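Input: a single structure, listed below in C-alpha cells.
All protein chains but one are shown at their positions in the complex.
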C-alpha cells in the first residue's frame, strides 16, 4: 500500500514495475491514469491548478486504499496524486491494483478512482483562454459512480 | 488501434505514453497487464509456454478492438500479447483503453481482457516441477466473464 | 481553534488559515459557521449556500452537528474535484 501526494510528474512504467517486481503471486495488474483534458464543459482550457488539503489528503487516500484491501484480495495498491499547475496532456493521478485475480484488480482500481473522486480533498481551478480562472464544479455523475461501491450497511 | 503479437517483452510505460502523447482530448487511460503466476490450481508452476495460431490471433484481436471502439467512445486502444516461453513474474499480455471519460476507459479495458480470454487463439502449457508439461484447461469463470459483455441480439 | 478554508471559500474569505476563539455556546461545526458569518461580508459570501460547503473536523469529514473543541482543526471547502 503506497500513497504519494506530490507536485512532480511520475513514471507509470517504473511505478508499476516497483509495485509487482518480486511478487510472483500476482496474476493481474490494473492501472488508471487521469490526464488534463483541453476541453471541459465545452470551453477550451489552457491549464489548471490543483489545490489540496495537506494532511487530510494523505489520510483520506490511505483510508480509501485500506478499504480496497478490505474488499478485495489484493497483493499491492498504489495511489499517486499531483497538485499544483498542470497543462493539457499532463498526468494528474494514477491508481493501480494488483491481485492474483483479474477481476479483483479491475474492480479495486475502479473503486479507488471513484472514491478518490468524491472523498480526497483536491480542488481544480481552470485557466480560461481570457486569463480568468474558474473553480471546477463537482459532478453528480462522480457521486453516482462512488455510490455504486457503497455497502448496504453504510449511511 | 494497435494489435501486436510478439515473443519479446514490452515496456508498459513506453507503450502507454505512445498511446496518449499528443492527444489532449484524453482524460482517462486504463491498462491491464497479465503476469505469469507461480501457482495455478494449487501446484507450483515453474514456467509456461504459450502457443498461438498466427494469422487468426491478429484477426481476432483486431475484431475485439473494433468491437470496443463500437461500444465506447475511445480515443486509443492497445493489445499486446506475447507467445513462447515465460517464467513466473513475466508479463504475458497488456491491454489499454484511453477515452475522454473515465468509466469508458475502465469498461473497455475490462471488456478487451474478458473477450481476449475466450476468443483469442492462445494455449498455455505449464511446466510442472517434475519436468512434465500440462495444458491449462479453460475456465468456466472466463466464459462467464465474457458473457457479461454479450449483447442481447447476439447468439 | 485552527480554521482552514480551501478553494473558493479561501478566495472569498481572503485567507487560507486562521486561529479563532469563538464565544461560549459555539459547540458544533454548524454553530461555528453561524458565528463566522457574523465576522464580515467575506465570511457571509463564503458560507451563503450552506449546502455547498463541506466540513472536516481534525481532517475527517463531519457535518454541521459534529462537536468541536478548542484544540480542533476545522476545515471548510467546496465539494472535491480532484482525480
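The letters A, B and C name the chains in turn, as written, and every chain counts its residues from 1.
Operating definition for what follows: contacts are C-beta pairs under 8 Å (C-beta built on N, C-alpha and C of every residue); 3 or more make two chains touch, one makes a residue touch a chain.
Here the structure is a predicted model, which means the values were calculated and not measured.
Colleague: So which of the visible chains would the left-out chain be touching?
Modeller: Visible chains that the missing one touches: B.
Colleague: Which one touches the absent chain: B:2, B:24, B:103 or B:118?
Modeller: Missing-chain contact among the listed residues: B:118.
Colleague: Please output the residues of subunit B touching the missing chain, sorted low to high.
Modeller: 34, 50-53, 55-56, 59, 81, 92-93, 113, 116-125, 135-138, 142
The rule is short, and it goes like this: only the chains that are shown with their structure count from here on.
Colleague: If I average the Cα coordinates per chain and compare with the overall Cα mean, which chain comes out closest?
Modeller: Chain A is the most central one.
Colleague: Between subunit A and subunit B, what is the gap in Å from one C-alpha centre to the other?
Modeller: Roughly 23 Å separates the two chain centres.
Colleague: Counting only Cα atoms for the centres, state how far subunit B is from subunit C in Å.
Modeller: 49
Colleague: Could you say which residues in subunit C touch two or more other chains, in rising order?
Modeller: In subunit C, residues 83 touch at least two other chains, as defined above.
Colleague: Any chance you could list the residues of subunit A touching two or more other chains?
Modeller: 34, 113 - these are the residues of subunit A that touch more than one other chain.
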